[in-house]
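Missing here: one protein chain of the complex. Every other protein chain is in place.
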Amino acid sequence: MSDAGGSDPLAAAFADGPAFVPYLAVGDPDYESSLAYVEALAEGGADVIELGLPFSEPIAEGPTIQNAVVRALEAGMTPTRFFEFVADLDVDVPLVCMTYYNLIYQFGSEQGPRPFVERAASVGISGFVVPDLPAEEAGALREACDEFGLDLVSIVAPTTGEDRLEKLVAVSSGYIYVQARLGVTGASSSVSDRTTESLARLEGVDLPKAVGFGISSGEQAATVVEAGADGVIVGSALVDIVAEGHESNEPTEATADRLESKARELKEGALEGYGRRTPTPEGTSD
Amino acid sequence: MSDAGGSDPLAAAFADGPAFVPYLAVGDPDYESSLAYVEALAEGGADVIELGLPFSEPIAEGPTIQNAVVRALEAGMTPTRFFEFVADLDVDVPLVCMTYYNLIYQFGSEQGPRPFVERAASVGISGFVVPDLPAEEAGALREACDEFGLDLVSIVAPTTGEDRLEKLVAVSSGYIYVQARLGVTGASSSVSDRTTESLARLEGVDLPKAVGFGISSGEQAATVVEAGADGVIVGSALVDIVAEGHESNEPTEATADRLESKARELKEGALEGYGRRTPTPEGTSD
Amino acid sequence: GKFGRYGGQYVPEALMPAIEELTDAYERYVLNNEDGFVDEFRRRIRDFGGRPTPLQRADRLSERYDTEVYLKREDLLHGGAHKLNNALGQVLLATYMGKERIIAETGAGQHGTATAMAAAHLDMPCEVYMGERDINRQRPNVFRMKINGSAVTPVTTGRGTLKEAISETMRDWATNVEDTHYVIGSVVGPHPFPKMVRDFQALISEEAREQVVDRTGGLPDSVVACAGGGSNTMGSFHHFVDDESVELLAVEAGGSSLAVDETEGVAPNSASLSTGTEGVLHGARTKLLQDGDGQIVESHSVSSGLDYAGVGPELAHLVDEDRVTPVNVDDDAAIEGFHRLSQEEGIIPALETAHAFGYLHEHHDELGDVTVINVSGRGDKDLDTAIEETAKRDVSNAPDMSMFNGGLR
Partner (left out) sequence: GKFGRYGGQYVPEALMPAIEELTDAYERYVLNNEDGFVDEFRRRIRDFGGRPTPLQRADRLSERYDTEVYLKREDLLHGGAHKLNNALGQVLLATYMGKERIIAETGAGQHGTATAMAAAHLDMPCEVYMGERDINRQRPNVFRMKINGSAVTPVTTGRGTLKEAISETMRDWATNVEDTHYVIGSVVGPHPFPKMVRDFQALISEEAREQVVDRTGGLPDSVVACAGGGSNTMGSFHHFVDDESVELLAVEAGGSSLAVDETEGVAPNSASLSTGTEGVLHGARTKLLQDGDGQIVESHSVSSGLDYAGVGPELAHLVDEDRVTPVNVDDDAAIEGFHRLSQEEGIIPALETAHAFGYLHEHHDELGDVTVINVSGRGDKDLDTAIEETAKRDVSNAPDMSMFNGGLR
């Protein structure tokens, strides 16, 4: 676990009630629209934003995000442009870079993750989620994150047993990404029992738990938070809106408005679930 | 060798100078035309006529006769019809049946060649040529021929060595079919050296030697007879005329006329060759 | 040169000297191992061909039929069928005889491809005759022959199938007999071919007999092989013929019906052992599909490799002697057998071979406790036909093929 402590912006984002953590693929469908979309999410109430840096082989993603990655790559997104994008962004929430390890490893003149982390820190990234980097391979990236004061968010899967949990928590900081069900990213209509199990297993872990995979509505966000999540991560449901806008040639502002309103729904759902979880004593402070 | 002796019509046909032995596939392209064609050959000077009874697998024939066989079979020729055909024929030359052994073997109620030979004898056939029946397998047929006084004409090939010659001559009667060159039946433009060699090898054999395979003109017939042949066998060159007539829808009579005139050319060629071979003393019998 | 009343040498006189020369070579090299011919043959069929082939217990079929089913895996031989045993033997013999050229006929293309491979391996020019209709049905095999350096000559006479290709090859042989050897593809033709081809193919039963004894401690109760011309059949049976307790079953192609249509000159089957009559074809006296006059009829089978109107004379003889039992299954049963072996054992058989598995399915309770089935060839060559023929019928065990409605491309 990172020593970043109280000054950690990710920890801070989870401090005041449930956090809403949206994801978008950066550069989808183009640089300028993507800027507007990320800013719309912030407007809609995002507490942390996961910015996807597109990799050509996104093995952990479902079709929705795969297609977004293809659109972004075809529009010219690269690691260098990604950092420019982050620098250009006008938002006031912590940003997490979500990408695959090869892009992190290749960046800069020397091999290894350090140059990428250094550059990310310099443009204001607060942490990383790297879906193809299990705890066993995370040493070098963890080290670089520590050097530059960034968080490394680990994913806990439904298959992660007690034995692995310890190893995993040891390299994690910021928050824990709780994978709600098996499979790949993608919107779905119900929240799995396994989410509850996973949250239970993580009870003793002293990091915020954000649940992702399959959350697409305010009601689902509420259910998840009610079940004990400290935050909800939503990707495909938002990327769907971007894709629809792109396919129907909707003006960027209109798509951004829809994103903002979806974000609001999700954030409110999270709050609603939180409310259900901590029953207010009847009749107080009317 | 058969004991048919002097009463043998085939031997007789070779007695007075070189014999012209034409071949046609019976029933090509239909029963009635075929009758007219065979009769035209007799008119044209045939000394013996080889009547082909079509078999579905004519392995010793070239394309010309294969096609004739197909036409005759498609027009309904069968062994029974063949014998009717022979009975219907109005010609005054000896007739030889040329066919493959399976048709001979299958005919009639008992297996074996006897019923076929008996029936052939009854309609006036004088002998047989069976291209797929070497001396080694000819016993049963030879026996039946002897019983009914018919000849079995053997083929001598360019590859037939001294050792086989004896075996072969022992089962032969009527005449020897000297195969002019290797390969299958078919008209060609030159007469092979191997013909001369074969005739030389057969010098001591006391049977007429008729040369076949590739003879298509009077001049070729002359060359062959001059080289020592006692007769010329011509098939494909005549079948070609039938095929042309059939393909161009020529009236039967016109085709028959052309056959008759081709026959005449070949017969005259044979005589011409014979004349060259036995120089008449100068100035006699003007 | 006879097997009882069958066999013989019914060929044009022009070929007889070559047949005599071949008989002499067969006796010296093949029977008496002169110049170490047999040693070289066995070495090459091992290293180049992949012998011995395994005898494999078919676990799922054994369970399904409550009979120990062993598969002799000739499909693993180089080229994908038993055909190479014979082709390599004959092409090698041709080199010992000083011949300079090889010709062969082919129906489904299996014998042609095996001969082309053997000819390439032994550096012998090769020309293969193939019916035009067969060429169009078996283009991958045609390409394999050409890529191996053989010439492929289309035969356009008749209906353009195996029968016409054999006749045409005999014509070539009659023309070029002095420097050319004709590699006949099955245990048919004039003596010495039926014996010689059997001897080359008998490696199958030589190995299988030893393997099954090793595996089960005794002889099998039955041996099953499909039968067209009969080379895999005789190869599978030969070393068991003297083992009187072993039942030998030759499975012919029942096609769509066992009856002969005399008017059309067509037998919708290739069951010459089961339904044929004695006659003379392509050099030998044997059982044939013919009409009452002795004209050969067109045979039929969903498997072009079985689609032949004759059969090896030795098989005809063994059937008359009650040593071999001729049986048959129809096209439908063969297609089902094709799918069954593919799905249950992971072996896609040739459609020829599939007939043996069609028979196993229908008569497994008559085969005793241990049966050996010859997997004569693999089915890669038959994929297109299998798609087509499966689509035509209601095959209970076929996979969904809708994605292949346009064939393989």
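Every chain is named by a letter (A, B and C) in the order it is written, and numbering of its residues begins at 1.
Everything that follows uses one rule, which is that contacts are C-beta pairs under 8 Å (C-beta built on N, C-alpha and C of every residue); 3 or more make two chains touch, one makes a residue touch a chain.
Everything quoted here is computed from the prediction, not taken from an experiment.
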| item | value |
| --- | --- |
| Visible chains in contact with the missing one | A, C |
| Per the touch definition above, residue among C:22, C:69, C:116 or C:166 touching the missing chain | C:116 |
| On chain A, residues whose C-beta touches the chain left out of the figure | 55-63, 66-67, 70, 73, 78-80, 100-103, 105-107, 111, 131-137, 154-161, 164, 168, 179, 182-184 |
| Interface residues of chain C (partner: the chain not displayed) | 46-48, 50, 53-57, 59-60, 73, 75-78, 80, 116-123, 139-140, 142-144, 146-149, 339, 342-348, 380, 383-384, 386-387, 399-401, 403-404, 407-409 |
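Throughout what follows, only the chains that are shown with their structure count from here on.
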| item | value |
| --- | --- |
| Contact graph of the chains (line, ring, star, complete, other) | other |
| Inter-centroid spacing, chain C versus chain A (mean Cα positions, whole Å) | 66 |
| Whole-Å gap separating chain B and chain C, where each centre is the average of the chain's CA atoms | 38 |
